[in-house]
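Left out: one protein chain. Kept in place: all the others.
Coming up: chain A.
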Amino acid sequence: MTVSRDDASSAGLALQYRRFVATRVAILIGLAVTLGLSFLADVATGTSSLAAGDILRGLVDSSTLTRSQSVILWDVRLPYALMAILVGAALGLAGAEMQTVLNNALASPFTLGVSAAAMLGASVVIVFNVLPAWLDQNYGIALGAFIFAVGSTMLIQALSRLYGATVDTVVLFGIAMVFVLNALTALIQFVANTDALQQVVFWNMGSLTRATWDKIAIVAVVLALCLPLSMTQVWAMTALRGGEDHARSFGIPVERLRLVVMLRVSLLAAVAVCFVGTIGFIGLVGPHIARLALGEDHRFYLPGSALAGALVLSLSSVASKLIIPGIILPVGIVTSLVGIPLFMGLILSQRRRA
């Protein structure tokens, strides 16, 4: 993107820049619209036949639906579709912020062990049944997953603060953590009985079928709290992309920024992962798509990552119902099997153009 010298001298740079970013605003709107369409497609597809027209009518006026149609729409289709969007957005945003504060495009809730820790927490609850009696098992598993997920990022933070570690060390700690957590989960699976083992394995697959309105509300509230906070730090985060030394010399308290952001995104990722299980790839691909399409000015990059994450998971949710008619595949499997080839294609085509 270059501008000829004549152009440059005739208009103010701010004006030129505004013209330049108009494309990005259009891309953001395009992403949002596509997400809306994907959401409708998600609601309109499923194992039971429910015509798209009926659904639209039912959304506006629920009295037009039969009782069973109403149950399908309100207790199955809508919660799944909404959960896909919220979890996708949460993971996309978390991945984007992690990549910036750790200065590493491979950082994501998955690669830093948040998902693996959630998996271990869920396994502990399922296999050893360490639940207070009053807690519904569904929530108990999520709670266990959440505690472990937040705990693992706290541990990484503590270790790296203790040893004054650089960002690379944090990433290495995270990767080491993934292996340890996976080994512990395998150990628990080894001692589990058949029923519990089956439950653990299924949890690990990552599925939207556990979505309920309560859980949606929780993820929505956390996302609604985190996204505006993220947006208040966009300038500092953008400046951090130039490099840690530069940011510090501009007067940005890099260590504090990193700690605050890591706390926030680990909460965000843990809440998302604990309700749906392991959905690995969204936190990596959301930010990558946003970076390719929108650049790294965080005013566009952060909402773009959230939207791209939401879109990928929503499309995966649609695909999970279409691949084998009559069966809803766990969405975690679909994101990897369908999403990763697409993602690789995107990256390779970008490389070729560059």
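Simple rule for what comes next: contacts are C-beta pairs under 8 Å (C-beta built on N, C-alpha and C of every residue); 3 or more make two chains touch, one makes a residue touch a chain; residues count from 1.
Just so we're on the same page, contacts and distances are computed from a predicted model.
Set against the options "Chemotaxis protein CheW", "Iron complex transport system ATP-binding protein", "Predicted molibdopterin-dependent oxidoreductase YjgC" or "Cytochrome c heme lyase subunit CcmF", the UniProt name belonging to the omitted chain is "Iron complex transport system ATP-binding protein".
Across A:Asn129, A:Gln198, A:Ser249 or A:Ser349, the single residue that touches the chain missing here is A:Ser249.
Where chain A meets the omitted chain, the residues involved are 1-5, 8-9, 12-14, 16-17, 20, 103, 235-236, 238-239, 241-243, 245-253, 291, 295-297.
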